[in-house]
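Just one protein chain is left out here, and the rest sit where they should.
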Amino acid sequence: MTGSSVDTVRFVVRSIATTAVENEDYFGELDAVVGDGDFGFSLARGFEKVLEDIDDYPDDTASALLQAAAMTISSRVGGTSGPIWGTGFLRASLSLRDTDEIDLAAVVALLRAAAEGIQARGKAQLGDKTLLDALIPATDALAAADAEGEADSSALVARFAAATRESAEATSSLRAMRGRASYSGERSIGSPDAGAVALAVIAERLAEQWPQRPGAENPDAG
Amino acid sequence: MTGSSVDTVRFVVRSIATTAVENEDYFGELDAVVGDGDFGFSLARGFEKVLEDIDDYPDDTASALLQAAAMTISSRVGGTSGPIWGTGFLRASLSLRDTDEIDLAAVVALLRAAAEGIQARGKAQLGDKTLLDALIPATDALAAADAEGEADSSALVARFAAATRESAEATSSLRAMRGRASYSGERSIGSPDAGAVALAVIAERLAEQWPQRPGAENPDAG
Amino acid sequence: MKKFVDDPKDFVPQMLRGLALANPDTLRYVPEYNLIHRADAPSDDRVTVIQGSGSGHEPAHVMTVGPGMLTAACPGDVFAAPPVEYVYETIKRLASAKGVLLIVNNYTGDRMAFEMAQELGSAEGIEVRTLFVDDDVAVQDSLYTVGRRGVAGNFFVMKAVGAAAEAGADLDELVRIGEKVNAATRTMGLALTACTPPAKGSPLFELEADKIEFGVGIHGEPGRKRVEVGSATEMVTALVDAVAADLEVVQGDRLALMANGLGGTPISELYLAYGIAHELLTGRGAAIERSYVGEYCTSLDMAGLSVTIVRLDDEIAGLLAAPAEIAVRVF
Partner (left out) sequence: MKKFVDDPKDFVPQMLRGLALANPDTLRYVPEYNLIHRADAPSDDRVTVIQGSGSGHEPAHVMTVGPGMLTAACPGDVFAAPPVEYVYETIKRLASAKGVLLIVNNYTGDRMAFEMAQELGSAEGIEVRTLFVDDDVAVQDSLYTVGRRGVAGNFFVMKAVGAAAEAGADLDELVRIGEKVNAATRTMGLALTACTPPAKGSPLFELEADKIEFGVGIHGEPGRKRVEVGSATEMVTALVDAVAADLEVVQGDRLALMANGLGGTPISELYLAYGIAHELLTGRGAAIERSYVGEYCTSLDMAGLSVTIVRLDDEIAGLLAAPAEIAVRVF
């Protein structure tokens, strides 16, 4: 594995963590609509610890770095989000175990592994109105772009972000079948899922920061 | 004692009781400004029982009738108002014990007896911002009218009511030294005493109803 | 108004009926006089200990009736001292050969009702004594005022006197103990919100979103001053400073410390506040020997807190540690 893969993964993890910390209140408000409002707080407590420790994470491989992040999340994030996000990061780490160079196929595989882990952990199906309803369609979009031959990383990240946003918004019409929101029954229809929207915000922010990634030809031009 | 004296006293007690019951909320709001808001509720619970029972009160003398009212008040009214109003009615009853015909002098004596009883019971001085600050000046005004030779009962009742209102409003500038309101210290200045204003409302209503008193020459003309 | 209330006039009787239904073995209820008393009272082995006051302070005092605490409680309506007749009937029905002790919070209405009832009771040959509780340092005491009021510190007087009465102490002894505990007890409270009496149906006063009432009593009346809301540490420090100054807490003092909720403040916040108060006092070199966190004396649904400190000696500490069984503490 090249050093640049590790740097890129660190950049991505840092971007996710920063977005989670900066959106603590917003994510909490999303969860307050039909949930219990703790989602932003829970995520922020874990990811602020990630930001604190990330420079000390092992960085011989991207997999090791992701595993360290998964451990921080598991030990610091409570609620449903702790096991869900911890499992997602852990499965992402495992999927990179034997990967030397992180290409688009590896990224798609990583995202699928994370989604499968989350499904195994939380027993949610597509359509149950969880963050899976943003993660899985967005991963599909990335795979489709790959099939179409898109190779520009900026374009790929942008397409991923757009697909996340679109499918996150589409969760509005779903009725929650998992998590606290499910107790509100019919009333959960009409507002998007907090976890799905959080993924959209994270993906959009990543797309925005993508020009600043390590090794980008011209960080300022993007 | 003539039957008409008893009838007049019954009329007055009924008027006081009706006013107290009808103003339950207003009297409570007055007490809520710097007190604890229970004054209207406490008075109303006693006087609604007075209205219920008054037709069964002994009516051989006005004194006996007032004593029965005092008993109802003592057994039903809580808070500071129970002992204060109960004592006032009881002393009024006692002052009429040996009175055959209730003339203006007897009324003034009755009011002074009530005020003295209240002072003995509650240890309040004039100026402590209690109902005494309306009762005592209004009684003085009645005595002054007597000295001036005023003999028309309607005019006397009106003067009593006006003096009660004036001195009740004047309690605004006093600082409460007794009762719950006293704990608010300086903050009790600026609003009138609840008990004093209640007396004003009662006296005004009595003046208004005076033409309907039993034995009035022309109840409708006043 | 969003409360569990039917007709506001029935608020107190319905509450008392619920209390009696929930405690059929231990409590008796006499609806005519708002009277709640121990099922095993009166007993000629024990002085009868009675507390009355307005309602709205629950668990005080109707829910603190039981072995080791009160023999009986006769409450008035919300924030209104009971009518004289209720107190008098309570005395008559529960008089013991060892006498009757009335515990009265120092308010005009309560004093008058209990004094009149005591006169009536004494006239019938019942030996009746009265203890006044006045622990509230928010009130500036002076010759020309009604003096300090009785607030949450009342709990300690009831508890100590109740323990001694249970052990068979006589009236003189109970008065001595009660006066001693009262003299060693100080309280200061603040309100975050006004309370809503059922009969009024709206808050007793308006309080801005960023303001608190400092120095409140327990009848929902405003306090001594309206100030900016602060952090937990700031607010608790202001309370502890006021109480400790008045009680003249010094290094080496043995103390009991109470964080009392006024009705609407959750117990999580009370424990948080307790921790701050505890550390402030141990920081001054005092030893906290007994801790009390929860609702002891409330103002209906008012959000707020009072801090009570009791200076202990062996006698008071022993009486506070004695067992007791009351409705709100039993499961």
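When the chains are written out, they are named A, B and C in that same order, and each has its own residue count from 1.
Just so it is clear, a residue touches a chain if its C-beta (ideal position, glycine included) is under 8 Å from a C-beta of that chain, and two chains touch if they have at least 3 such contacts.
Quick caveat: nothing in here was measured; it's all calculated off a predicted structure.
One chain is not displayed; in the complete assembly it touches the shown chains A, C. Checked against the full complex, the one of A:63, A:80, A:99 or A:119 touching the unshown chain is A:80. Which of C:41, C:235, C:255 or C:286 touches the hidden chain is settled by the complete complex: it is C:235.
Contact with the chain that does not appear here is found for just one residue of A:106, A:143, A:162 or A:177, A:177. Listed by residue number, the positions of chain C touching the unshown chain are 2-6, 11, 14-23, 55-56, 58-59, 63, 159, 192-193, 209-210, 212, 229, 231-233, 235-236, 259, 263-276, 278-279, 288, 291-295, 298, 300-301, 303, 305, 324, 327-331. What chain A contributes to its contact with the hidden chain is residues 25, 28-29, 32-38, 40-42, 45, 74-84, 86, 121-122, 177-185, 187.
Criterion: only the chains that are shown with their structure count from here on.
The chains touching chain A as well as chain C do not exist; no chain touches both. Distance between chain centres (mean CA atoms), chain A to chain C: 55 Å.
As a whole-number value, the distance joining the C-alpha centres of chain A and chain B reads 76 Å.
Per-chain Cα centroids separate chain B from chain C by 33 Å.
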